[in-house]
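Note that this is a trimmed complex: some chains were dropped, and none of the rest were shifted.
We just call them A, B, C and D in the order they show up, numbering each chain from 1.
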């Protein structure tokens, strides 16, 4: 017999990964990078969200953004609330710390399916982020709320944060710290990413979309590589909302994630 | 159906922005700048408040000041309580931190319509202020109390804190962190401030009045520019209480905010 | 209708300032300065307290001292408990921080009329002391316990801490932070101290007695100046307990405070 | 009559040391060292755990790992949950701090028999780890949950952390801080380790297995030395899971621990 919270976690994970795979739309760039990430009408978060709520499997927002855009997404797409962030206005040496940006009780109040938090493994502030992560985790366990860890190794002792050994370390640390879902960097090849997925020992690994690729096709190849490596999906922001046709881009990515379409075929959906 | 707290927030915001616009009288200078901001009888806070309670839409005070002047304002004008501050007696490097200056329970006890707190986005102390902001926010959400963020980008990596891109960053961060009202800097032109307002995505933006302008007319032009840019109003201290006729100055500003009067016309109200 | 706590605060303030004025005996020197402040039998706190309990309007003690001397003062004179302190054994750079020295619940348990706490406005530790002050204030408000702030501007950016503009800044910050009573420095003249009193906007200002004056008469002139300036009284330690006749000294000071006696007349009471 | 919690502690310790001795399988390397400790299929924690659950007396895991592998171990072998850790991705000077990696309530929820936490005695962060240890201890005492201390003297003032006097200091500090079980370093000889065991004054001392020995036989000699010195067992990770035949290695070690077999005899069990 499962515990009550285990039932809740199972149901919620099922909503986020309907066929065991997921395309999650990340939209926390307004704080992490500032409004310069948005051009033209995309400064209006509603304009972006409207276009993709019917296509993606979930959206990941900070609590304030979730609140003011609920008319657009509520009842249409599951929500993940990210409760940590930091600005890039900060002085350099303070950028390896993610600060609290809300609370698990906010996540529950907002009716979300999961809570997300970033850990910069290897940062001078690793201790501070671990205290934060495990506080979030403790609360989330009570409510059967899955925890998505943005597992990012970053710090003075890390030379290349995309190195497969480094990424794997972050992923291992993520599962040992109770992540129910992991978002991490692409390691450059299907072969190396397969090692990353293996390291996760069954916990779903989702690739972080990162900066806009040169072309959507390029990005779709990366997505395909992630799926071929056994990844459970991707968390994408800029490669959707900075595309001229966000809905189309989302559809193309979704086709690769869920249907395994070839990038060349999928890209046509972006019309 | 709204939650109880949503009803409360709606009612309170309606009181603060009666026609969707607002002139808020800010009066926290005694701590931020010290008594040198006041000359003659204006050192007596009652003398100032008496003159403007019938004109402005709300007043923003620190808790102690709200308490000792309640006979002047209570029942006449809505109150916003600011629960963070710092003195300029502090050594330079400690001035980018706003410390707690009261609690949300004080705000509720004082019968206020909203709580206000400052975040210096980009400060070395951003983490500390975020912990404070989100603690305030969590409490305020319980009571349906709107949160006004004094969103001020300041820090070693920021060259010009009035630059439109910098101000927009702060405003974006404010909405993502759940601000229900935003107070921020004027960016120098209607055109740029329109970008600021757009960035707020529907959350009311109020301009911070700042230091006393050369003439009231000059200031009214700024207010007009803010309103023309789609701003919801202004939060003004020195341009009212350092004016020889505070009540008149407040009336003139209010006329621009609420009636859209031309500055040249409005300035006549200041006698 | 007042709130319960407002009734309590009113009653307690009435006990501390029976005719709106007060001579408070301060006796926290044992920690702030060490036992070298005491000579001969005055090392025994009972010996000092016994002599003055019938003369002064209140005594201000740290919690431990209040506890061990209660047989001397209880039922005879109202008590104020100071809940912050620091030793001068500390290294120089740590002396601008007042640490917790008890809790509001101790103050209530001890049957005191008020709680006192020091804030060094302008110190590198201003943030820490503000967290302390507002924690004390929050608790005290619950119980209707008046808060006396020892408002002392001190810090690297402050050149002269007795300067009227500096003292006024501290006093303004005190009222804005909810002080119900203020203890601060004498600014050197009736004229300047009048500005200090005005800055307090009706909150009682009590002068900090400071180091022993050359003669009692000198000190009485200062007390007279404070009263002439509109001050509500004085908080005196060394100018009483280091006097050869503490009871007489207290009587003389009291006569100036409460009866407005001329110093030359009052000094005779010290025998 | 025992207290409730004393009964619980007795039962649980009995499960962990069935005959007063124990071979505990440690498996927290994924965070402490990263996935580079694992080669081939051992990256899959299930593959390792499956092989040894029938042989060892208990397993020690971090909470997240305990959760995702419960199908393998639950009901087969007692669990110890370690609630502190740190990565070696951290900058050098931050590696002498163990951060929280879960909570005592997680340990209880997971059905574990004991909680484990590391203290680096002598670290610059000793104060921080003591706050953590005693918080864990306080919670654990409530539930009758034994506390295993990984007692590791490490810090700038320690020249040789395997020195018997240094190890004994850590062990003494462990018993004074309420450890119910101690894991510490081997001191190089039976003679010196006997001093370590004596220092523990009856609290079970388990040797930390450390890095993989040149040969299993070498390691068995160390285990034998520990047992001969009066140690209650060993906590072994790499010398089991990095062995080509983990189950066999575990059997060999167990034979030395529980049956006192000669290393030369025991090593045959590893096939």
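Couple of notes before you dig in:
One rule holds in what follows: a contact is a pair of C-beta atoms (placed from the backbone, for glycine too) under 8 Å apart; a residue touches a chain by one contact, two chains touch by 3 or more.
Remember, it's a predicted structure, so these values are computed and weren't measured experimentally.
This structure file defines a homomeric complex of 5 copies, of which 4 are shown in place.
Just so we're on the same page, only the chains that are shown with their structure count from here on.
Once chain A is left out of the assembly, the remaining chains are joined by touching only within these groups: B, C | D.
Residue numbering at the chain A/chain B interface overlaps only partly, since under half of the positions present are found in both copies. Each chain gets a centre from the mean of its Cα atoms; for chain A and chain B, those two points are 35 Å apart.
Taking the mean of the C-alpha atoms as each chain's centre, chain B and chain D sit 57 Å apart.
Within chain D, no positions touching two or more other chains are listed.
Because contacts link the chains only in sequence, without closing, their graph is best described as a line. Across the assembly, chains come into contact as A-B, A-D, B-C.
The touching residues of chain C, counted against chain B in their complex, run 121-124, 126-127, 130-131, 134, 137-138, 141, 153, 155-158, 165-166, 168-179, 195, 198-199, 201-203. Considering their complex, residues 28, 30-31, 34-36, 43-46, 62-65, 67-68, 85-87, 89-92, 94, 97, 99-103, 105-106, 109 of chain A touch chain B.
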